[in-house]
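Please read through the structure below; I'll follow up with questions.
Shown here: the complex without one of its protein chains, the others still in place.
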Amino acid sequence: MATEALLAFANDEQKTRWLPKLASGELIATFALTEAPGAASAEATKLAFKDELLTGTKAPVPDAGCAQLLITTAKDAAGQLLLCGCELDQSAVNITPVRTLDFTRKHNMVTFNNACAETLSNAVDWSHIEALLDRAAVLFAWEQIGVADKALETACDYAKQRYAFGRAIGSYQAIKHKLAGMYVKNTLARSNAYFGAWALASNSEQLPLAAATARVAAIQASLLATQENIQTHGGMGYTWEFDCQFYYRRAKLLSLAIGSERHWQDRLVSGLEQQHAIDLKRKRS
Amino acid sequence: MATEALLAFANDEQKTRWLPKLASGELIATFALTEAPGAASAEATKLAFKDELLTGTKAPVPDAGCAQLLITTAKDAAGQLLLCGCELDQSAVNITPVRTLDFTRKHNMVTFNNACAETLSNAVDWSHIEALLDRAAVLFAWEQIGVADKALETACDYAKQRYAFGRAIGSYQAIKHKLAGMYVKNTLARSNAYFGAWALASNSEQLPLAAATARVAAIQASLLATQENIQTHGGMGYTWEFDCQFYYRRAKLLSLAIGSERHWQDRLVSGLEQQHAIDLKRKRS
Amino acid sequence: MDFNDTPEEALFRAEAAEWLKANALTAEETRGLTPLAVAKLWQKRKYDGGWACIGWDKQYGGRGASAIERVIWDQEEGKYNLPARFFVIGQGMIAPTIMAWSSPELCQQFLPKLASGEEVWCQLFSEPAGGSDLAALRTKAEPHGDEWVINGQKIWTSQAHYADYGLLITRTDPSVPKHAGLTAFMIDMKAPGVEVKPIKQLTGESDFNEVYFTNVRVSDAWRLGEVGQGWQVSLTTLMNERLAIGGGGPGADVDLAIKIAQQIQINGRPAIEDSAVRARIADYYVLEAGLKYNSYRAMSALSRGELPGPENSIGKLVGAPKLQSIASFCMDLLENYGAVWDDDHDLYDGLAQRSYMGAPGLRIAGGTDEIMTNIIAERVLGLPQDPRADKGIPFSDVPTGGQ
Partner (left out) sequence: MDFNDTPEEALFRAEAAEWLKANALTAEETRGLTPLAVAKLWQKRKYDGGWACIGWDKQYGGRGASAIERVIWDQEEGKYNLPARFFVIGQGMIAPTIMAWSSPELCQQFLPKLASGEEVWCQLFSEPAGGSDLAALRTKAEPHGDEWVINGQKIWTSQAHYADYGLLITRTDPSVPKHAGLTAFMIDMKAPGVEVKPIKQLTGESDFNEVYFTNVRVSDAWRLGEVGQGWQVSLTTLMNERLAIGGGGPGADVDLAIKIAQQIQINGRPAIEDSAVRARIADYYVLEAGLKYNSYRAMSALSRGELPGPENSIGKLVGAPKLQSIASFCMDLLENYGAVWDDDHDLYDGLAQRSYMGAPGLRIAGGTDEIMTNIIAERVLGLPQDPRADKGIPFSDVPTGGQ
């Protein structure tokens, strides 16, 4: 998301300064959005930007521990929303680890005490942030589907090989229909994600709807697949040794990271309303 | 509901005039609430009461065709909500049949053209109507559970006796787990309805919560049971000859009659909020 | 997969649209005609214009169009409210079976009249004791010279009351295991001994029939496949059924739900602004859009020459329960009025109510939800079969619970 934000909102000098290093891997950047429990919004953004200095807190921020550059939402003294870039290697920035459900992906709390920073653009409003999140949603959907597919595959393998009452547990409809249900959800999620990818790549006016659809489908598929993968494994699936837990943790983390299911359901219907309005206008003209 | 309304809001003279005849079966009364698509509310009540005369329309009204007395919501010229009693045997009342999903229960549109009527009470507000609906919800829940139980029983009988691929279809987990799921929903609905019945009988302050809980549980159980009963019967369940259709139609009718699932989910949480507030007050005092 | 037309596809689309615009039936032309007559009129017009069964070989009345062109045609034709359902079984399911299993002579005899809509076909597979267990059928065919004599009963036969021909699966050998003793025939529905009785559905309508066979004679030349190959023949039909059904005509959908939610109020605001309503609509849209893009992907696969696989079962498996649920939800939005289903009073053409009553049938016809789920589990995911009480034993010895 940091790169997407730079591409969309940085000035030429900033792009020249950061993008080549990001591309080469010399520079690691991360993006910070939330500060408190609840959905991110313009109102909930309190991080203050004044005289080129940031003051406040962002959490949980992914990978801030290894990043050198942070792109973050902030507000100026007039309450105007901004996107700022802040290099993290300065004493006015304090980074402490925050443990999450998914310990395989590090998160941090980042505290700014008059930390040097610069604005990416002078005129952002929340719809710009939402547009960034739309783009992120499509990419997240593909990661979520990857987790969901892996969970389904693992569950199928186990169901074929594990025996109970003298036959493979995958021959019981309770298990096989559970797995078929996971397959159906994964398949629909993938089809929706293809459309999301097309809308993203072609900068379609349908992106908001396509992104929300891909995101909601991916959340639902990945939560179902990862929880029922554990269930299919029975007791063994609940042990530390089996990989089931990683998918389960990762799926939930991803489902929370850029807005919850309810948030994107709401956005999806906004997309439908917008689409209907466009169709209506076209019919009239 | 008509009787409940009379008990709660009629004056002594009206009670003396109508209740004994209602009890003996000499008089049939019905209750009218809605006038247009969407939830009933004070705002949506347009039926006008002026100079002891009613003007407007109510639909769909159950059994208006055979009732002699109609209790209805209306509004006076000042916009004040009223409950009125209107004897139907007068030329200023026009009753036409309205077909519904469930043809075994007759419904009508009732049109009033300056029909003679009388108010039951001068001071009703919407919360009084809601209190009446709470009482109705408990009684509806029991009827819905009756339908749900009958559907489950029918489905179990058929699943034991119908063979496919050389064994009873009830031995397939796809069917047996479906039926077990219906049993679970029916059982929880019954337990909630018992509590609703207790709250109704004891006039408990918990009635709004108990009624909404019973209602939501009964809606969910009866819709599931009646649709999966058809599914269990396969093609035969979709024929006119089998009783499956009656349960299916009745369950949906009952789920719409006094407010939908969403409406009562909302009321349920209002009940929870109210309960929490009471508990808090008790703790403080 | 691309969601836009290529230049060639756009050209084809324009050509189709133009022809449709010039030739679509007018209200005047169809006034007073039965739906079947309208369908036949339209089909004949398409045939004469070279737009009937466009995927078929030219010799049988088609134009050898590609899979993608078929999709484009369907999309364009779908913009008009033109009758199609009468020919879905014949053209979509039985014709491919005839092509696969019959002689060029019989193809030439039957297919052009199928394409032109002159002749209607029905599919005679299901039986009372069969249901989901299709191969458990009992209708007997016994050889008699170079003819066969048919006795038995079929059920759930759409269109039998006006069909000219039928594709019939019979049992020719009860002493071998279930799937091995079947043989397929084409039969003349007007032949002596064929009796059709309509079945009244729970909607009150009759879309299906029982068909009784009493000493019906059929020539051995009308046999499809070898004796004992009936199951393989029926699989060709069923495989194409998965492609042919699915859509299922107009029904309650996200568009209807939005329309109602924009017009109905909840707590003094349009219902569409209610967050619970939005969450439900979003969930339905995820299914609708998923199925739509899924079918695009399936068409992409078809256009690469792949056969319609078991993964196409998803359309009906997801679509039918979704229809039931969204129909129920639309009625809920209308509250008490949602139960009204009356030409003089109902709103939105009774679409929600009709869908609510029709959906249970869709969940059963052409393979129940449970059968479809089993197909996905076994044929897509490769999970083991259920233990089979009927496997490898003579059909006559399979337990039936006395049915």
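Think of it as A, B and C in the order they're written, each chain with its own count starting at 1.
Simple rule for what comes next: contacts are C-beta pairs under 8 Å (C-beta built on N, C-alpha and C of every residue); 3 or more make two chains touch, one makes a residue touch a chain.
None of the values given here were measured: they were computed from a predicted structure.
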Practice task
Pick out which of B:T45, B:T72, B:N108 or B:N192 touches the chain that's been left out of the picture.
Solution key: B:N192
Practice task
From the listed residues B:L69, B:A159, B:L207 or B:L256, report the one that touches the chain absent from this view.
Solution key: B:A159
Practice task
Could you list which residues of chain A touch the chain missing from the display?
Solution key: 33-34, 36-41, 43-44, 59-60, 98-102, 107, 109, 161-169, 172, 174-175, 223, 227, 230-231, 234-235, 237-242, 244-245, 248, 252-253, 255-263, 265-266
Practice task
Can you list, in ascending order, the chain B residues touching the missing chain?
Solution key: 156, 159-160, 167-168, 170-171, 173, 175-177, 179-181, 183-184, 187-189, 191-192, 194-195, 198, 202, 212-213, 216-217, 220, 262, 264-266, 268-269, 272-273, 276
Exercise for the section: List the residues of chain C that touch the chain left out of this view. Expected result: 266, 274-279, 386-387, 389
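The rule is simple: only the chains that are shown with their structure count from here on.
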Completion exercise
Chain centres from averaged Cα atoms put chain A and chain C apart, in whole Å, by 41
Completion exercise
Distance between the CA centroids of chain A and chain B (whole Å) is 44
Completion exercise
Residue ranges of chain C touching at least 2 other chains are 370, 373-374, 386
Handout entry: Residues of chain A touching at least two other chains
Key = 173, 177
